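Below you'll find the structure I mean.
The complex is shown incomplete by one protein chain, all other protein chains being positioned as in the whole.
Order as written gives the chain letters A, B and C; numbering starts at 1 within each chain.
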Amino acid sequence: MERDELNIMIGGAAGQGLDTIGQILSKSLVREGYFIAVTQRYLSRIRGGHNTFTIRASANEVNASKEQIDILIALNEETINIHRNELASGSVVLLDKALKIEEKDFLSIPLKELTAKKYYNIAALGIVCSIIGLDIHTVESTLDYFFGKKNEDDAKENLKALASSYEWALKNSQDNYKLKRIDRPVQRLMMNGNEAIALGAMSSGLRFASFYPMSPSTSIMINLAANAEKMGMIVEQAEDEISAINMALGASFAGAPAMVSTSGGGFALMIEGVSLSAMTETPIVIALAQRPGPATGLPTGTEQGDLNLALYAGHGEFPRAIFCPGSIEECFYLTRKAFEQAEKNQGPVFILTDQYLADSYRAVDPFDIESLPPVTAGESKMDGSLYERYAITPGGISPRLLPGMSKGLVIADSDEHNAIGHITEDPYLRVQMVNKRLKKAEGIKNDVIAPERLGDEDPEILLVSWGSTRGAVIEAISMIKALNHTAGGLHFSQVWPIIPEQFEGILEGAGEVICVEGNATGQFAGLLRKETGFSVHKKLLRYDGLPITPEFIMRKSGLINQS
Amino acid sequence: MERDELNIMIGGAAGQGLDTIGQILSKSLVREGYFIAVTQRYLSRIRGGHNTFTIRASANEVNASKEQIDILIALNEETINIHRNELASGSVVLLDKALKIEEKDFLSIPLKELTAKKYYNIAALGIVCSIIGLDIHTVESTLDYFFGKKNEDDAKENLKALASSYEWALKNSQDNYKLKRIDRPVQRLMMNGNEAIALGAMSSGLRFASFYPMSPSTSIMINLAANAEKMGMIVEQAEDEISAINMALGASFAGAPAMVSTSGGGFALMIEGVSLSAMTETPIVIALAQRPGPATGLPTGTEQGDLNLALYAGHGEFPRAIFCPGSIEECFYLTRKAFEQAEKNQGPVFILTDQYLADSYRAVDPFDIESLPPVTAGESKMDGSLYERYAITPGGISPRLLPGMSKGLVIADSDEHNAIGHITEDPYLRVQMVNKRLKKAEGIKNDVIAPERLGDEDPEILLVSWGSTRGAVIEAISMIKALNHTAGGLHFSQVWPIIPEQFEGILEGAGEVICVEGNATGQFAGLLRKETGFSVHKKLLRYDGLPITPEFIMRKSGLINQS
Amino acid sequence: MAVIEDFGKYETAWCPGCGNHSILAALKASLAASGLEPHEILIVSGIGQAAKTPHYLNVNVFNGLHGRSLPAATGAKLANSRLKVIAESGDGCNYGEGGNHFLSAIRRNINITLLVHNNQIYGLTKGQASPTTQEDFITKAQPGGVHASAFNPVQIAVAMKAGFVARAFSGRERHLSKIIGEGIAHNGFALIDILQPCVSFNKVNTFAWYDKKCYELPDDYDPTNWDIAVKKASEWEDKIPVGIIYRNNRKPYDEHFSVLKDGPLTEKKTDMDALSKIMEGYG
Partner (left out) sequence: MAVIEDFGKYETAWCPGCGNHSILAALKASLAASGLEPHEILIVSGIGQAAKTPHYLNVNVFNGLHGRSLPAATGAKLANSRLKVIAESGDGCNYGEGGNHFLSAIRRNINITLLVHNNQIYGLTKGQASPTTQEDFITKAQPGGVHASAFNPVQIAVAMKAGFVARAFSGRERHLSKIIGEGIAHNGFALIDILQPCVSFNKVNTFAWYDKKCYELPDDYDPTNWDIAVKKASEWEDKIPVGIIYRNNRKPYDEHFSVLKDGPLTEKKTDMDALSKIMEGYG
């Protein structure tokens, strides 16, 4: 039997190499032209515990991960116990013969006979590739790509383990897990959210990035650091998050487009700096990768719990823009938009993402990089006469000179200031300056990304969502439609500002409006009410640290039975 | 002519001793039985600049400051230039003859003849006390109270300067600025907002307070420090605000009721700690004294610009209570309430105040301290068996044991945890714990202070307000009524949680609903809409760093002409 | 008296071979030898691999924020000075995120024992450089190598005349345990910087690396001599001294507060008469 799609989970302890299997398998799939959606679950430890790497592979485009498992690669017994209930009918479990678990639909692999312990994970890879019918040459070259530069002997052993296990599976497994072959595979990239954000930042002309490590944001910076040399950037690990944002602001002030990345607790420490960005009118892009709080919370889980914090972070009042990508492509393009907006409006701009999206690999078409110009910091040069950093203008944006680039002196101030930038405590000037800063909100509004309309018009059921849940919502809409309801979606990839006129009609036109969010209080539903007066009819909230899946939406909405 | 009330402004440069005049005059007035409302304006410098200390003194209760000046004590020429327009008809300006400014209604004082330069401020005090008819003995004893412990010679010279100037004024000034005498003066206290907060905290059983200096919050801690020895407390200045809140949480965990105080930028640094308080379920009271932002902003001005920040500070989701006193009495009683709520609900509670209230002296009746029990940290003791710090209970509140007080071991954790307090990453437990923490919101709601209804029922004009603007709103309501409109008010002394059922009818029943706030975006109006769907009809916003006055409300509402 | 078993036995989340296992064992032994009961002890930690330690012990625990163990420990100690307070965390936690608190704890001489698991790397976040990471060390976050010079906490603590300054190595469990015991017994701030191999992310400063370099200070070493201690503290390249590098008898912080003379804050009652007088003072 050929399959259009398969959901493959690799489970085991940290340190057993499941990440390696997952990455190579994913990349091989992408190289053979399949679409993928990866969900990674890991614990806050380096060895041991129980982790999973789940790949939904499909011949057709996929938007979200799936819950039901078709192939479970169990690197230990615990994996079977934990995930037995998630097995789809007609599924298969691959496991080491040494575990001595014999059950129907379990394929016991004589790993010991196939290779040495060190290469067990590669052997498991070989088995699964064989079972789903991947071309061994593709897998071999992917393996090469991953291990290429390392130890030669190892590389050889890897290839041997792959070949022997691939062979073994050809002989010893059933034939009903083959993925439908893609004839002329389109060349796509395999990329996760954080990689796409890093790429977006580089294409925007990023020059300076600073950070303090914090999951799930760190890999944005790791990706930038790997390319800093080539791209003419500095990626600086700071002594703490406070330093990170103040460094980035110093760099940005001096003329280097700058960003920081962090997660909840680290962001909390940056909040004074957000306010400084607004007051000094210094551009900055803040990538805030959400994880469950409060405090340290679930460091490796996912959540959409920091929307309110992003909306209101910073003492005093000032405009901001908050983008929340719903796909890998949006991670790239909205990061670009974030840089544009930061430089244009000279203030703080957010990219609000989360662990799920950060770690979720997908197959994406290459971005049209050539046609995309990077931003430039500073608009004008002047000589001699007095430069007014905070000149009052109709739109609130003052022409920006960079220090040291001309004879004009640039004065930025965190106190309330006059047009030049010197401290003032004059009530009249104060009001002028507040108005000036707030006026920028108009420009930001002009550039707002309208929410995306999905599915049917005036549907019985309208799912309202934002950020990383986009894919799950798209698939849930199809599922609801399959149950003979009309269903639609209103998805926000920018949560601030929002412009009621763009979507109020859609809310009014729907039967039941359901807000789908990865938090416990319905923060976006609250924002909607604040901005429109509209109360959603129902909230589907998830806050157990796991991503929202189409199945979760269906279960919680009562449209399909709880499993 | 005897006056019911007088508005007296002292103006001059920092360092000219206007604070001393203001304090002694205020206290003398209170001791003679008058009501007062003080507004202090000062700049962010120690010497020079232009400061004012304005006392509205009245035989009847007063709720707010006034703008029009009856007596202006000008310690320098600048004062006259700046405040000339604020003089009421029939006002008098007191100034040094040496300034050589002669105008009608100006009283030139031969200061040089009356005393030495060092005592000019005391001489000015003597003049004004004489003019308004204060008993010189009251002023003398107040002077004594202020300078008592210091240099004896100085004290004598002070008294001499006072006497000679008092005498001079008796002979040389008109008789139409006498305040109506209070026959049997009630003994009241002269106290400002920060002093009342400190007193409230002490009466609540505060044991540990930590802070990093920041205007306008610092004096809360200065007041506590002065009494730490007597009251059995430690008041610790930390190396930064992050340390301040973490210290307070450590102390509170160990069993010492604890508080911190700060302002916007310093609070930004405490936000991670707020989240820690919620996650570890450790009580803490946070006094957040607002000043205009963003960033350093106007360090010595006033604003109500950090409501949103207080509402949403902290990554992750958790309940909180936010009190915002509208009078000195409320500063005391709501601080008590804050401690009660913090200990009861084991989490963060805010006192949201601002520079205006912090520095505004009033005459208040002594508080009935004896009948008020302090809070106690920890509810139960147990021995031997396993103690569950985070036991799941119907209300979300777990019995609290203190470490070291018994054999039960207390485990607090900033990660998600099981009932004992050990780290967990289990999705099921996670949901249980989130629910447990959020359930506390119900208890907090049960104790909410309903908004205060002021003025007429179902009025043509309803002023909605919160925090320090209460007095101005009360007086504005009277002014509006005097214009033959019906007028009412809905004033919130607790801004979170708010319970729509308590006041929705009042909003609906009013003709025009006007929200009065000391910020530029109408943050409370936004909160109202979010929680009730109700949009206020008009917003009266002030954000120039000055307090909202009754006159401001009248001008801005269009009810009286712009002056 | 509590025996070692009273301090519990838990499964840990650490990698096999990690130096943390020995530190935990040594700490347990020290606590058992200290004569303290589990409930008399409070361990305050931050976030990181090291900071998980108190979860594997029967003691009171406040597991706070990354970098903030010292402030929380300071508050707890000032609140209840009867508690034996230990702060425990990693090098990143204490010298990175918490660097400012490290300086302040020394200045205060707060009587807390600070155990730093110094693996010269950020372990829990998968191997970025910490302040103690050696110059030129390469990580994924520092692919061009670390450009800053390594922080020598012992040097700074000695320079600031901290009350008790020691270095130890997790590979010498018995010696480590003895030092921890002395640190706990010290009345004032005690820093014990514990060299700890991270088998997963630090492939340079390994067990063998430390083992080769570390030598125990001789019996006749005089830790009260500041001049000598300054020199000792700077030894690192060839040989690394382990032991008590420096100590003095500075007055611990809590003893400066006369309010604590008759008992901890947690035992005080609110004096209503005193409060009334204070209130009357506003009259």
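Odds and ends about this structure:
Just so we're on the same page, contacts are C-beta pairs under 8 Å (C-beta built on N, C-alpha and C of every residue); 3 or more make two chains touch, one makes a residue touch a chain.
Remember, predicted model here, so these are calculated numbers, not experimental data.
Touch, as defined at the top, links the missing chain to these shown chains in the whole complex: A, B, C.
Contact with the undisplayed chain is limited, among A:232, A:395, A:505 or A:558, to A:232. Interface note for the absent chain: among C:104, C:139, C:170 or C:266, the touching residue is C:104.
Residue in contact with the omitted chain (choice from A:283, A:421 or A:488): A:421. When you scan B:16, B:39 or B:215 for touch with the missing chain, the hit is B:215.
Across the entire complex, the residue among A:7, A:52 or A:203 in touch with the chain not shown is A:203. On the side of chain A, the interface with the absent chain consists of residues 31, 187-191, 195, 199, 202-203, 205, 207-208, 210, 227-234, 236, 238-240, 242-244, 246-256, 258, 272-273, 276, 280, 366-367, 369-370, 374, 377, 402-415, 421-423, using the contact rule stated above.
Mapped onto chain C, the interface with the missing chain covers residues 98-100, 103-104, 107-109, 131, 144, 147-152, 155-156, 158-161, 227, 230-231, 250, 253, 256-258. Counting the whole complex, the residues of chain B in touch with the unshown chain are 15, 43-49, 212-215, 218, 221-222, 225-226, 228-229, 235, 237, 239-240, 265, 295-296.
The rule is simple: only the chains that are shown with their structure count from here on.
Of the two chain pairs considered here, B-C and A-C, the higher C-beta contact count falls to B-C.
Per-chain CA centroids place chain A at a distance of 44 Å from chain B. Centres computed as Cα averages put chain A at a distance of 37 Å from chain C.
Taken residue by residue, chain A touches two or more other chains at 43-44, 265, 295-296, 299, whereas all remaining positions touch fewer.
Contact of a single residue of chain C with at least two other chains is seen at positions 13, 47, 65.
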